[in-house]
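Left out: one protein chain. Kept in place: all the others.
Coming up: chain A.
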Amino acid sequence: MTHPESSSSIAHESQYKLTERQLSDIEAEIKSTQPLTSQPLPIVALIQQYVADPSTPAQTQQQDSQEWLESGFLASSKLLSKKYTHLRRIRGDGNCYYRAFLYSLCEGLLKRRFHVPTDDPTDDRELKRIRTFVTNSLSWVCGLGYEETTIEMFYDELVDLLDFIDNLPTCPSSPATDSNQATRPLELQKALDALHHKLNEENSTSDYCTWYLRVLTAAQMKSDPDRYLPFLLADDSSSIMDIPTFCSREVEPMNRECGMVQVAALAECFGVRVVIEYMDGSVVREKEEDGSFTFKVACHEFGETKGEDRMSVSLLYRPGHYDILY
């Protein structure tokens, strides 16, 4: 082809390749440096992130605003350290909300199975309720237009994960009735380690279940448009005005970050409570009954906020990212 713009078209085409390569390099870097889910860290690790590093020399005019911003984050992290003891980091690949929800929910269900006294039936009630919901979900999502052939293996993976949690032994294999109480914490730690290992395998359980949570989120939105459409209309930055388009662009693709509406839809479809601490550099001042002021980090609850026996998931939000709080 000879065309006056041929040389510029070559530049355009190689630019496209270059951008693509850059994006995939960033993805590879994140993958090689961050585990899917970290070990729990003492909450002081959060504070340390915002304490100025004395080895960094002072420079640039931007520093004032930078410092102000950091002090807001520092103040928030100190406030959170009074309310929580640990933090678990989630890989920053755009799936963090779904992945954090999955991990925290599974861990919570597993811990409940170890509660003393063990014969308390409420300890297993949530696991049964959630298993029933998940088991019945395949026909629900297929009824909303998803194809069974493409969805099934992701569904199977979540069902298997819940079975895995249900089948982990809560007692040592040779029960000596008296020593049961003493060995319980050890057995719990073993079970938690097994779950952690399972949820940290690459291209495996965590990713497959995470995507199925996206499908459930989308299905929840499609099943109740009156509830979820107002979220889309309220968001000025989004030009998408119908739920199916929104789901195919913002919910179903992997690595797509999630906004308020996805957070609410996933919490509501599982019927669990999701508590999110919003750390955005500012703190909220609240007036107490005695007239004094206290400061706190903005906190919002989603999903089932009434039922006391429902599972609860606590997350930390920082712009563009979610981690788990304990």
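The criterion applied here is as follows: a contact is a pair of C-beta atoms (placed from the backbone, for glycine too) under 8 Å apart; a residue touches a chain by one contact, two chains touch by 3 or more; residues count from 1.
Note that contacts and distances are computed from a predicted model.
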Candidate names "Mn-superoxide dismutase", "Protein PTCD3-like, mitochondrial", "Conserved oligomeric Golgi complex subunit 4" or "UBC core domain-containing protein"; UniProt protein name, chain not shown: "UBC core domain-containing protein"
From A:Y50, A:W211 or A:F246, residue that would touch the chain that is not displayed: A:W211
Sole contact to the chain not displayed, among A:N136, A:T149, A:N167 or A:S292: A:T149
Residue among A:G143, A:P169, A:P185 or A:P253 touching the omitted chain: A:P253
Touch residues of chain A, complete complex, unshown partner: 1, 3, 5-6, 8-9, 12-13, 16, 20, 146-147, 149-154, 157, 201-205, 207-208, 211, 215, 248-249, 252-256
